[in-house]
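Every protein chain except one is present and positioned as in the full complex.
Let's look at chain A:
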Amino acid sequence: MAAQVAAVCAGAPLLTGMMRQVRARLEGRAGAGVGQPWRDLRKLMRKEAVTPQGTGPAFRMAPLLLVATTAVVAALVPLASTATPAGGSSDLILVVALLALGTVALALAGLDTGTAFGGMGASREMTVAALVEPTILLAVFALSMPSGSTNLAAIVSGGLRDPDRLASPAGLLATAALAVAVLAETGRLPVDNPTTHLELTMVHEAMVLEYAGPDLALVELGAQMRLAVLLGLLASLAAPWGIATTARPAAVALALLLLAVKVAVLGAVLAAAEVFWAKLRLFRVPELLAGSFLLALLAVTASYFLTGE
């Protein structure tokens, strides 16, 4: 479990660097290299911390809360092994609540700065979050029905024992719904553009405009870890092959290696797809998320009717 958290922390900036590199190559550029996010974080940690006038505890606590909740999620989710000490408490509802806590902390920080863009970003983020969280819940509920438990470790080991479950209509619909929800939750295209410079089009970036130095490093690390954890969760639920069901070091090491490969492939596909996509107009985003919610709902209905229970 400790190895899993360490792998997520160390690997998340590399994942972001790799995705930027894939994008740069497709755009005909040379790219800054896979290690650039780590260089950025190292530099930010050395810089002076700035606390804007009039900000309170919400602003100071948010980066710590964001990284802490994401690290706990990384420990809970069965990414490498289903037999972790925390496996018993890796409940789906707890995981979604922890993710929401990080989102809310950052939204409060955006409000706390008192700038126009901070408040605008916070209101948009909450709109998106309110539509995304039920979709994640419902999609994983559909996957949890055959296992009869909302425990993620039980769902993943159920998928390992019975791979037919993953290719069932319910499994496919739930995976599609979850993929859209992950895109929205991590602020990628087509919901939010992570590389934008236009404040009016920002969602996630608008909330963190006032952070500087070590605080900004934590916010960036937190966002990168969320992307890595959610892509890892998607990989574990949709393609659980190779995940260890014991705590033997050799099996866990192999599982971590496979996890890195799976997440890297997902990240590369996402980065390549982003070259072809444009950002959706903000008022169209709820339509996209409602569509993914509908898929999740159909997944739940399908798993109810088609299993005939």
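Here are some notes:
Simple rule for what comes next: a residue touches a chain if its C-beta (ideal position, glycine included) is under 8 Å from a C-beta of that chain, and two chains touch if they have at least 3 such contacts; residues count from 1.
Just so we're on the same page, contacts and distances are computed from a predicted model.
One subunit of the complex is not drawn; among "Oxidoreductase", "Aspartyl/glutamyl-tRNA(Asn/Gln) amidotransferase subunit B", "Aspartate carbamoyltransferase" or "Bifunctional protein PyrR", its UniProt record names it "Oxidoreductase". For the chain missing from the display, the contacting residue among A:111, A:202, A:266 or A:300 is A:202, taking the whole complex into account. From the set A:43, A:248 or A:284, the residue in touch with the chain omitted from the display is A:43, counting the whole complex. Mapped onto chain A, the footprint of the missing chain covers residues 24-33, 36, 39-40, 42-43, 46-50, 196-199, 202, 205, 209-213, 216, 275-276.
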